[in-house]
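Note that this is a trimmed complex: some chains were dropped, and none of the rest were shifted.
Going in written order, the chains are labelled A and B, and every chain counts its residues from 1.
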Amino acid sequence: MANIAFIGLGNMGGPMAINLVKADHQVNVFDLSQAAIDEVVAVGGKQSATTAEAVQGADFVISMLPAGKHVESVYLGENGLINHLSKDTLVIDSSTIDSETAQKVAKELASKSIHFVDAPVSGGVGGAKAGSLTFIVGGETADFDNAKPVLEVMGKNIFHAGAHGAGQVAKVCNNMLLAVLMAGTSEALQLGVDNGLDPKVLSEIMLQSSGRNWTLEVYNPCPGVMENVPSSNDYQGGFMVDLMAKDLGLAMDTCVKSQSATPMGSLARSLYAMHATQGNGKKDFSSIFQTFSNKGE
Amino acid sequence: MANIAFIGLGNMGGPMAINLVKADHQVNVFDLSQAAIDEVVAVGGKQSATTAEAVQGADFVISMLPAGKHVESVYLGENGLINHLSKDTLVIDSSTIDSETAQKVAKELASKSIHFVDAPVSGGVGGAKAGSLTFIVGGETADFDNAKPVLEVMGKNIFHAGAHGAGQVAKVCNNMLLAVLMAGTSEALQLGVDNGLDPKVLSEIMLQSSGRNWTLEVYNPCPGVMENVPSSNDYQGGFMVDLMAKDLGLAMDTCVKSQSATPMGSLARSLYAMHATQGNGKKDFSSIFQTFSNKGE
């Protein structure tokens, strides 16, 4: 049983913390929302009044925060945890942020012998609840090995992507590719429909051919093709357009920094930005299908 | 044992005809290249001097030709087979052509009670040799059922996509999506490499995450990640850029006809056209990776 501080109990962080509690870890939680805290306390978590209080005696600190500036502030800001963490604590930041901030926090913490891995996740709220998330970890091998048993409580696939920041880079590459798959699959399906094909039949054909991809396997964007996916539930639930747009923004930052050419990913970013601009930011990201199929009614 | 006429013994048609011969069908072949004919005759095929001679007594006619104009010419042109085929013959056209021509040929042949299915394939030369092609069939259900046993000699997956022309539409949708997957995967991998990741590690992560797609599974475009794929063989063999460009041209024709928006597919077409323009038309289509990775030395 480990002593774990968990900071940030949003849609993802809440269920992740609950899974840690259920696995009999001692979990001290901090969040700005009392309602979020109550849900974890209800199953046995312990509320802390401040982040500093939460990390007292912690073997692990896990954070799940909205953006790089929050992560930097929590660890390095005024009253930052860098001044409160014991030597040899392992910080696991599961926020999806830019790799530069991850590297900066890692370096500063290392100067006080505090360990850090960036460990962004994929798998969404469903995966967080089911404990089947994918963690993509950047950091030293020893730290990865130490983090792994804790991450396995919350996830199914735990990858070591490389050095500090590599978890964020790999996440960004994957999600940029996912956006390309979703947009590309959507327009291919609609092209078939526009030319008389049944989207179920076309989906089945492409799934068993060289067009096969994750979206056809488990997340078909065309309403009615699959049950229990957002497209068959009016694009509710799932992974919001606004969040995909955020990840694609991180991808663009990464491209610009390394002067990489990403025409498909850049176009996907613009399509998602247009889709958000037209008022669809809160829908599931598979709703990009509507960009190609809506007939303006 | 069926009497089968096979017209067009190119890189694909040759091995397909050979598989039919090996399955003990009587196969009468026609091609403009004597060398191509010799290979099929060597295993037991029978050479015909003209297409008209080849189809005498045929239960099935299979054609594998470069473009719509050749198909139209063979069946409907001067001395076209429409005047030589017996009632109830089943024509299986496995060429990849535009759906309009397929529909036109189907309609004309039907006026003489000759049956027709369009049955384009995927799986490449390797699949043709191994008898593991995918056939995507458009036409009436009874004709599909009749064609199926013959197609199963040459292929593994036999799909009924819909009415006449639907096989071509589905093929075009699949290959347009494939081009998107290949370009998108290539740039995602290079983005990772440009930011310090090992392409093998990143490929493994995306393969098990939401970026999973056919190219990561069996056709990784980054040299050295997979063995026995074109990218690890200097992009030799496989599916040529020029052929992908041809298929993407058919996709554009289809989009324009139905006024469908296909931003990702259209961009993929332009990327492949640029790649061909720069002198890479004969390389495998996974060489699009070089567009993002070559450092101009």
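We adopt the following convention: a contact is a pair of C-beta atoms (placed from the backbone, for glycine too) under 8 Å apart; a residue touches a chain by one contact, two chains touch by 3 or more.
Values in this document were obtained by computation on a predicted structure and should not be read as measured data.
Here 2 of the identical protein chains are placed; the entire complex in the file holds 4 of them.
Definition applied: only the chains that are shown with their structure count from here on.
Taking CA atoms, the transformation carrying chain A onto chain B includes a rotation by 180°, reported to the nearest 5. The mean-CA centres of chain A and chain B are about 38 angstrom from one another, to the nearest whole unit. Per the touch definition, chain B reaches chain A in the complex via residues 99, 122, 134, 136, 157, 159-163, 165-166, 169-170, 172-178, 180-181, 183-185, 187-192, 194-198, 201-202, 204-206, 208-214, 217, 219, 251, 254-255, 257-265, 267-268, 271, 291-292.
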